[in-house]
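A protein chain is absent from this complex, but the other protein chains hold their places.
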Amino acid sequence: MNSFLLALLNSLDIGLLLFIIAVGLNIVFGVLGVINFAHGALYMLGAYLAYAGIVGLGLPFWVTLLLAPLVVALLAVAIDRGMLHFIYGREIADSLLLTFALLLILNESIRLIWGNGIHTVEPPWPLQGTIAMPGGLRYPSYSAFVLLVGLLTLLGLWLLFSRTRLGKIMRAAAQDPEMAQTLCINTRRVITATFAFGAWLAALGGVVAAPMRAIDPGMGDKIIIESFIVVVIGGLGSFPGALAGALVLGLIHGLGGRYLPQLDLILPFVGMALVLLVRPHGLMGARRV
Amino acid sequence: MKRLATALTLLLILGLLVALPRITPYFYIFIGTQILIMGLFAASFNLVFGYTGMLSFGHAAFFGTGAYATALLLQGLQWPLLACLLVSFVAGTVLALAIGALCVRLDEVYFAMLTLAFGMMVYGVAHQWRSVTGGSDGISGFSVGTLGLGIDLTLGNPAVYYYVVLAIVVVAGAALYRICNSSFGLVLQAIRQNPERVAFCGLNIRTYRLAAFTIAGGFAGLAGGLMAPFLHVASPDLAHWTMSAEPVLMTILGGSGYFLGPFLGAAIFVLLETWITSITQAWMLFLGIILALMVIFFRRGVLGTALVAIRRRRSGTS
Partner (left out) sequence: MTSFSWKTALGTALAGAALVASSPALAEQPIKIGGIYLMSGSAATYGEFAKQGATLAIDEVNADGGVLGRQLELKLEDGQGKVAVAIQAARKLVYQDKVDLLMGIDSSGVAEGLVPVVPELGKPFMITHAATPAATGRLCNKYTFRDGTYVAQQMAGAAAVAADTDAAKWTTIGPDYAFGHQTWEYFSKYLKERNPDVQIMDDAAAFPKFGAEDFTPFISSVMAAKPDGVMISLWGGDLVNFVRQASKLGFFEQGFTNIYAVGAATEVLTALGEQMPEGQWLATRYWYDAWDTPMNKKFVADYKAAWGHPPSYNAEQAYMAIYAFKAAIEKAGSVDADKVIAALKGLTIPAPFGDMHFRAGDNQALIGPTIGLSGPMHESDGIRTLVQIRNFDGADVTPPVDPDCKM
């Protein structure tokens, strides 16, 4: 029973970390209609910048948590202006292909800068221990921190979209770009801002994940598939859907990995396929016109 | 005049391909074989993408399945190669029918992601099912025996295998070409351009899409069956999404609007990879930059851009 509880908690922190990463993907799709293949690479960049900051520059974890996502967001602005703005308005295939090219470029660039090896980052000092759980099992404090960050992100995004003007503008631009433009909303700027925001979220996920994972050049590829699954299960363009999808995938990994490890590789895809067959637009997705 | 020029060009290319083992260094036999196999793989993808307008990111599922089918048959039963290839073709077709039936209901982005999911599922099965597929180690240590049909050839000789691959790819390519340029192919192109109008004409677009997807899966399986003896191994990577991305890249490079575009793209891709990897390990970076430039500026691919330029020069416009 206690190991079940641990597996459940594991699911929760895996799920919420996935949520932070995948929701950016979802927002970008919702507003821009673009699936960013390079989203995982931006997450990886966040993790590497965290490593560079903490191990290379000796900065405290909290500082890199603040700075790294901002750096990545700025890079995203440059990418948008320099690359992506050429193909907005073209068919979907073009944006998929271009973001795939971006993925290759980012992956290799990171490899060139930081090399092929694995790097590790320690959790910040107050979070290095474990929390005692019933039954003698222990839950890492850092995982609890991840839970907290996930919930804060969730809350922050909800407030952003429902209460702030910027959030409403983004929703408007998502639903009807032409109308938004007629209303003098600078769609160009909204697009860039949204893309940068998606990148910021990905990198935030990267920094948060850094102490929990090995930082190596393959981590971006692993996470992009996971993010796709989250987004498809939850529903493309749906923000609560991203949460639902992330939690479902977290459960699949946490419980499935614990009780059915042989199927660990296949289960997420089976889950994704099942959801799509029954509800083609995801658990909470709406049909996009 | 144009048809004569095209026919002559094709004959010239064929002639060069036949002469390749004699006029290039030994290593290029392997390059040539790889280009031919990948070209067939990419051309089968283009039936789905360039002609029917569906972007699939899971095409390697069929390629990988074909490879495993041939590898298992060669390892366990030592069947003649042609029989194995037939099974690979059928395996690819059946799998594509099953996956396609579930995927063609959906449009654009959902289709791309779902095909990606199924592709990775095939990869996962190949990776986990150690008892059948050898797990992550794959199927290896098999050799190619006879060709079949009573033809006696030392298939273990790379040059001989190259000619066999050339013959099969030419035949398969011709068959695929006939399909693409039949009335069926025309309907597919119409579906790509305007699905609603085709539906208004009374045609069931879902059936046509499924048919295209299924046929493409079969040819991809055939290509995979040719690949396994070439590599001497069938491994899960042959079904991974990074493998699915290769025909996509090759088709964009060559030009998705022309039948030979993917073949040209395969040649460019493999040659670039071989040359660039001799100089640097960062080949993926160059690939990414080239792909980005192609998508932004040369969306028609090398073949498309070249043909447009030739046409312009011929008609006298600047």
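Note that the chains are named A and B in the order they appear, and that numbering of residues resets to 1 at the start of each chain.
Throughout what follows, a residue touches a chain if its C-beta (ideal position, glycine included) is under 8 Å from a C-beta of that chain, and two chains touch if they have at least 3 such contacts.
Please read all numbers here as calculations on a predicted model, not as lab measurements.
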Check: Among B:L20, B:L222 or B:L238, which residue is in touch with the absent chain?
Finding: B:L238
Item checked: Missing-chain contacts mapped onto chain A -> 3, 6-7, 10, 14, 111, 115-118, 120, 130, 137-138, 140, 142, 213-214, 216-219, 222, 253-254, 257-258, 261, 264-265
Check: Which chain B residues touch the hidden chain?
Finding: 25-27, 30, 127-128, 130, 135-138, 140-141, 143, 156, 231-233, 235, 237-238, 274, 278, 281
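As a working rule, only the chains that are shown with their structure count from here on.
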Next item on the list: Using mean C-alpha positions as chain centres, tell me how far chain A is from chain B in Å, no decimals.
Entry: 33
Check: Can you list the chain B residues touching chain A in their complex?
Finding: 49, 55, 102, 105-106, 108-110, 112-114, 116-118, 120-121, 123-125, 127-128, 241-242, 245, 248, 252, 282, 284-285, 287-289, 291-292, 295-296, 299
Notebook entry, point to check: What part of chain A is in contact with chain B in the complex they form?
Noted result: 29, 35, 83, 86-87, 92-94, 96-98, 100-105, 107-109, 111-112, 221, 225, 228-229, 231-232, 236, 262-263, 265-266, 269-270, 272-273, 276-277, 280-281
